[in-house]
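Removed from the display is one protein chain of the complex; every other protein chain stays in position.
When the chains are written out, they are named A, B and C in that same order, and each has its own residue count from 1.
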Amino acid sequence: MQNSADWALIESNIRDRVAKQGFMAHVGALVEDLAPGSCTVSVTRRPELLQQLGFLHGGCIAFLVDNSTTIAAATMLRPGQAVLTAEFKLNFLAPARGDRVFARARVVKPGRTMTVAVADVFSVEDGEEKLVATALATISVVTMPAGAAGDD
Amino acid sequence: MQNSADWALIESNIRDRVAKQGFMAHVGALVEDLAPGSCTVSVTRRPELLQQLGFLHGGCIAFLVDNSTTIAAATMLRPGQAVLTAEFKLNFLAPARGDRVFARARVVKPGRTMTVAVADVFSVEDGEEKLVATALATISVVTMPAGAAGDD
Amino acid sequence: MQNSADWALIESNIRDRVAKQGFMAHVGALVEDLAPGSCTVSVTRRPELLQQLGFLHGGCIAFLVDNSTTIAAATMLRPGQAVLTAEFKLNFLAPARGDRVFARARVVKPGRTMTVAVADVFSVEDGEEKLVATALATISVVTMPAGAAGDD
Partner (left out) sequence: MQNSADWALIESNIRDRVAKQGFMAHVGALVEDLAPGSCTVSVTRRPELLQQLGFLHGGCIAFLVDNSTTIAAATMLRPGQAVLTAEFKLNFLAPARGDRVFARARVVKPGRTMTVAVADVFSVEDGEEKLVATALATISVVTMPAGAAGDD
């Protein structure tokens, strides 16, 4: 487990890397509630994120799942390690009509070479959080050769 | 199987609906090679689609998988039916560095209430198609009450 | 929601059908803790359920997931409906060394044509429940034509 100084460094590294993701900015997504083993990523409803019926596009939900699970895995790295999404599976449960939609990811099993995380996606509608998707993801943990500049 | 007049109508309906997807335009994706049982969706490399290392973002690859498999399923609908993505699973195989990345989806098993499709995602690098992801998806087929305006 | 008379009938139907599964008896699995929306299926360690290192075989864990999720979905059926497993995804988290291993499934989202369930698989080792696998499943809900003898 990390102490609080380690955690501050991990959090700052993660936020730096995410800030360099062009797609994150293009979608307008925000990392919220970063903590060891968990991460929430959200978007605010905008016309350019929707599908033809006015719901948040499934591809945007998939992006929230992909990023939230990978970042949740990254919160548990040790120095010299990086993460890489191996795969995920995503079930759509209901249309996402809300003004704000967020994926809340949580590490189920951290591993030396592979971490497993789940994510639930909620749409905030009339002040209520409605579950709109659920996912199960595998994230590769890569140990960098000593001296390499770490990145995910 | 559809005859060519049916197919022209199906294709035009699909292209109309896709044209109304704000996220499709925001990502800058194109539907190519639409045919009964298959669909290709592509993007061209732009900074706003990348992650921090300069590869196409996994969330963008997931979007290509989501849309290509759902559209491939939609090519096999009968009048009064609509599609809805139920779930998909996506494995990332290699970084997508190419100027153009596309998902090629194909229906494996069309069904009355559920269609199963696969998609392979390729990155075009130095003129070669490199496989960067592969996916397996389930798409719900919904039969609309008579008189309802169909949409997916 | 079912009242208690409905539930007694549903439970008895499910147990009858499961009792007719040759593979269930061959594996020696038991349905435990059946309740509306949830189901636990267990096996007791025997040499014929193991792989070469003495852990419960992954195929046996997959069987527990398949049956527990489908039965959990069946607990929420209405008269004239039947279930059919559409797909599942299963992550192995740790070797299952215990004398007893069970899958605990829970419906996440019941649906008119499709139900989504999760399952966690635990190995009981030295009196402790260790999480050894986790799964996410989609179960088709089929409405039988009036007069048909229902079955899954």
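Here are some notes:
Simple rule for what comes next: contacts are C-beta pairs under 8 Å (C-beta built on N, C-alpha and C of every residue); 3 or more make two chains touch, one makes a residue touch a chain.
Quick caveat, the model's predicted, so the values are computed rather than measured.
When the omitted chain is restored, the residue from C:10, C:31 or C:86 that touches it is C:86. Checked against the full complex, the candidates B:8, B:94 or B:144 give a single residue touching the omitted chain, namely B:94. Residue-level contact of subunit C with the missing chain is found at 17-18, 20-27, 46-53, 57-60, 62-67, 70, 84-92, 151-152. For subunit B, the list of residues touching the undisplayed chain reads 89, 91, 93-94, 108-109, 116, 118, 131, 134-136, 138.
Interface with the hidden chain, as seen from subunit A, comprises residues 86-87, 89, 113-114, 116, 138, 140, 142.
The working rule: only the chains that are shown with their structure count from here on.
Chain contacts in this assembly form a complete graph, since each chain touches every other chain. Rotating subunit B by 180 degrees superposes its CA atoms on those of subunit C, with the angle stated to the nearest 5.
Averaged C-alpha coordinates give centres for subunit B and subunit C that are 32 Å from one another. Residues of subunit C found to touch two or more other chains are 89, 116, 138.
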